[in-house]
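Of the protein chains in this complex, one is absent; all others appear in place.
Now for chain A:
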């Protein structure tokens, strides 16, 4: 029994360095910057697998991109600059966040059609009921 305990202690002692290594991932970022890293990797598509963002993807390139973004944040790049860099490299297909300013017509046209059709239907029904 005592032997078993010693073996267990040995295993714990040997695995300690690995657990310490695991903590070092993105250790150069503070919590605020980590939040930014999560936001950015949630909103950038994996260029290799293209069905998901890089935070949900296990492709090696997604890991590389996350590390690159962490480094860029560390150097002092803003979110916009990082999005621009990724867009320049892989095209706007990889940017998952929607830019409202660039797509005004896309958002406004359905809304206008809805309003116009509501107006038409209400005027038609009011006319009919008279």
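In this text, contacts are C-beta pairs under 8 Å (C-beta built on N, C-alpha and C of every residue); 3 or more make two chains touch, one makes a residue touch a chain; residues count from 1.
The criterion applied here is as follows: contacts and distances are computed from a predicted model.
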Which choice in "ATP-binding cassette domain-containing protein", "Spore gernimation protein KB", "TctA family transporter" or "Redoxin domain-containing protein" gives the name that UniProt lists for the one chain left out? "Redoxin domain-containing protein"
Consider the whole complex, including the chain that is not shown, and state which of A:8, A:93 or A:107 touches that chain. A:93
Where the unshown chain meets chain A, residue by residue: 47-48, 50, 60-61, 64-65, 68, 89-91, 93-94
